[in-house]
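Take this structure first; my questions come after.
A single protein chain has been omitted; all remaining protein chains appear in their positions.
All chains are identified by letter, namely A, B and C, in their written order; residue positions are counted from 1 within each chain.
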């Protein structure tokens, strides 16, 4: 950090002066530490030299780093309370605008309505490692967001600034492989959020083989911190179970033999950047890069979890309301209540017949109040313009997946020429793009609601990929 | 450009759809090309998918690139006219706020007051090379700024966004030397704005010797485009003439013999980033880096032009007003009107006696209406916290320097422990930091105004560095 | 590997032709595979085009890679038997030289006396990864060296060529740290030969802290294969036990607080390069680099094992010959036969009194027939010009160290100004450089041989660093 000694030297004079200012204005009985931070923030806002500004910013962030518990809350509260817009000036600007309505008046109005903390955060960002620290600050904020409405106002400012600082133009895509520096790899282990990486040996299995790829987005100000990464398996067919992808003993192939790139794990790394979306860019960029390097690749699919399915199904089972599950469906689904159901081929087969059409309903029919798919992962991929390609019954038998989705996984298909149309259909008309095979299950859903699933004549194997008894059917 | 083919493919579908939209809404008689661009901008603002957004943005910037003359003006005018804030909504938000005064209402007010072109520019920025193109767009804007007030509104938005995108945290400092790639070096030749570089051989002389350094700021989105660079000479004394620095035949020294780093040329490279200041950071960072690498360096000074001096002096001579030049001064300065004056030692000596105290006045006494120094280079360095160290009479005899400053150059001194105090003194009290030697000339200025410069008993050589007859005195 | 497809294409025509040649000359009943390899080697020697040469070389090395057990031996035997010098030509060259004695005749003689396998190996080296494969080939050779004298002739040629290819000028020193690519780090784990690294977490503890360093030599043709590496601890004093260095809970310091660099582990990585020495260069280069980066470093020492000590001591105890251990010494050393001795402070203390003077004798007095120190690690460091600085009693209580050296460790000191003199003293006069403290123990050794160790009045603590009962004394 070349800036350090410069700041060290400069800080002395700054804080000497700062302290004098503070002493001059201090009122007895108040908590010294808090006054200091607020006063420093005011100093930062009023500083006119960049160097002194950077020094004050560094000081603020240093002190903030040392805060604990209630003091953190107090700091965030201070951002809200003391660094909103100056309402007196705002009223004046409004008055002015109503008389004038010139573009200059609007500019003034706009600038006056901006909370002062926006500029404050911009200036803090100039401190060494400022961006990383502000990302942590927002992480604290998000942790307490639920508690209080006032934090929402503060978060609006963070979101606005982060959206600008982390815009896609600044992100660089880097391949992650077994020749990546260890201090970055250990973060991949730490941040993997979908299928846990147990240690360095497993990491090696995910990165080193010729038929594996991994890519991450990085940001110049968060140097060696990945923002989001995706793990890819190169295969000769679309996998229907995560086990096949992660299996130690699987047969490896050469990259140029692969026809299919499977995105089997996408993890956001920075809690403090929640809602600042880069995953969609990541996937599209990776598709692009893989296509160029490996012209043999024809299919780009995911193998994805369905994290909201079990919750939704439980609600559906509990609800008496429309659309009612048929009695037959109800009773079949009671099999789920015995955790051993999946190990028993016969029971699993019965569950599959009822559960899969319901899953299609979950994806294709149900919507949030805003008209979006219920499942968060579905929202992400369908929102990117992918289509729902296949349901994989018992695609993941891990406890987490059994609990979240009764083992269900799905493949989303990224087909370049359809991405725009799919995206628009969802955005404009709330229509979910799905393969014919998936759609055909919808009628069965109707049937299962009517209780006559049995008479369905098409075997599942054709329309969904299922793994009953742990074997491919 | 990995994104290209992706965009090429995607664009087809976008613009097909776009064209359909436009045809549906087109009114006869209007110019098709203009409609298109505005309609595309509206499409971009209403697009919800990032991919389609990037494609539209790319299309807009492509078309904009092809615009000429009036169409450029029309495009900028459109940004003003059609993409300001929605005043209806703004009025509503104001109404709302007056009833409510909640933080949510303020946020809404702030967001509604934001000109729509801010979001438009943000989205254009996502196109391939978007940032570089927007920098050029602002360059066009600045070129026409004088013509019309409305452009000021537009520029406010550019300035706001560029301030965020080009904040110091994103800039990386890179040394420029003789091992730098040629395609960057040719830009150094092109952008050098203070002391022209005649070609590759001269560039080599400025970069390759052991006692020369050069540093530039780069930005990740403008990859190989320097934003600003500074050329440094490592010396054993503070030079008083640019000739000594640039002389081909000068004696070279080893870097570790140097006691003094002389910043003798600072050039901004991107017209479109005018007013987005990085030069100050550049100098401070370079001081820091040099100090670390070469502990023998004790002095950090500039050898700077005084571009506004001749103009000011001409005005002073023409003006009858206060503070009046003494008659003696007046008549001495008439020597300047014969361009051969500097070649004649006697005349030069007379000029020096009168001109130098006036120069001190120019720096230390005169101010802009906002209380800042008159000279733009002085504003920069003094604003950074440097102090005016020495005047160098006839420090630069090039035609340009003779015309702008009657050959005057100055040294500004960067002294770490004084930077904050100097900066604050200027910012708070409009006081210019200057060496005692420089200040002592002020009294002579008074005298020269009173017409008795002759009786000054201290020789110039002690207080200023002068080069009369081209030789060091 | 860009060369691959080129070779693939070329090889077809080569081996087609080769096969034709072979068929033409094949005699029935012989083993086809062996003929092939020898014939290919002859082809390689007679090939005149580099391209075809590279293809044949690649083919030879591919086939050799697939050899097992006896076939490996047979291949090495073939190198000896068929690719020695052409003795007929050699006799002729000798005859020629005796008549002529011109420099041309000597050149011819020299070239004829060169075994043909030298040129063969040189040409094999041009194949893709040729060098790495030849290093493995020599590893095979060394593994069987004991078995047969003939292999020595072959090894002379390997040694000669490797000495040239791996000369110090080609080696590059690279720091190894926690930002080193994982595929190199896993080799550090694998190759560590002195103090085993248990896994990635322990590796991290050895590389990541601010007071740890590691450096390795690499060779351009063995890209990511370290040849030799050294682990360094930065400390504030010379450690006397490996536990202090490796302890997880030790207090970490900043690098610039350190006064002492401790080389605590040096590992050669490539068995096939045994006897091609780079370790000495490594240490000197690392000393140089550390001195430059951390001017606070004053002492450069090792903390080294004494792998040959226990074996020598056992022999000394068993031998009746001169110089006889005194009876007192004999009986004290019998304490060593009970493995619990070191845990008992009193017994350990008795052992120390007798064992340490004997250790000094081992280092300072005993010699190999060639006049070199007995201990291999001592030969290395003393041969480099270091001096024996201190004995550390029970410096390493690991089973390996207890077994090899009764827990003894030593510090060798690298003092720049003495390196040449120390080295010369050893090389010319077989004198071992040692600190006065170490030397002073020699007299006690005499005493212990005379059985009157008791009356030694100087406490050990002053002259050796001992760790009795696991605590510093």
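The rule we apply is simple: a residue touches a chain if its C-beta (ideal position, glycine included) is under 8 Å from a C-beta of that chain, and two chains touch if they have at least 3 such contacts.
Since this is a predicted model, take the numbers as computed values, not measurements.
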Contact list for the unshown chain, restricted to visible chains: B, C
Touch as defined at the start, partner being the missing chain; which of C:65, C:167 or C:252 qualifies? C:167
Taking the entire complex into account, which one of B:74, B:139, B:180 or B:259 touches the absent chain? B:180
Given the contact definition stated above, which residue among C:314, C:343 or C:416 touches the chain not shown here? C:416
Pick out the residues on chain C that sit against the missing chain. 2-3, 5-6, 9-10, 13-14, 17, 48-52, 55, 80, 84-85, 87, 90, 94, 97-98, 101, 103-104, 106-107, 109-110, 113-115, 122, 125-126, 130-131, 150, 152-153, 156, 161, 163-165, 167-170, 172, 220-221, 277, 280-281, 284-285, 287-289, 292, 383-385, 416-417, 419-421, 423-424, 427
Applying the definition given at the start, please give the residues of chain B touching the unseen chain. 178-186, 199-200, 204, 208, 224
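In the analysis below, only the chains that are shown with their structure count from here on.
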Among line, ring, star, complete and other, the chain touch graph is line
Sort the chain pairs by how many C-beta pairs are in contact and tell me the top one. A-B
Chain with Cα centroid nearest the overall Cα mean is chain A
Measure off the straight-line distance from the CA centroid of chain B to the CA centroid of chain C, and report it in whole Å. 60
Multi-chain contact sites of chain C, meaning residues that touch two or more partners: none
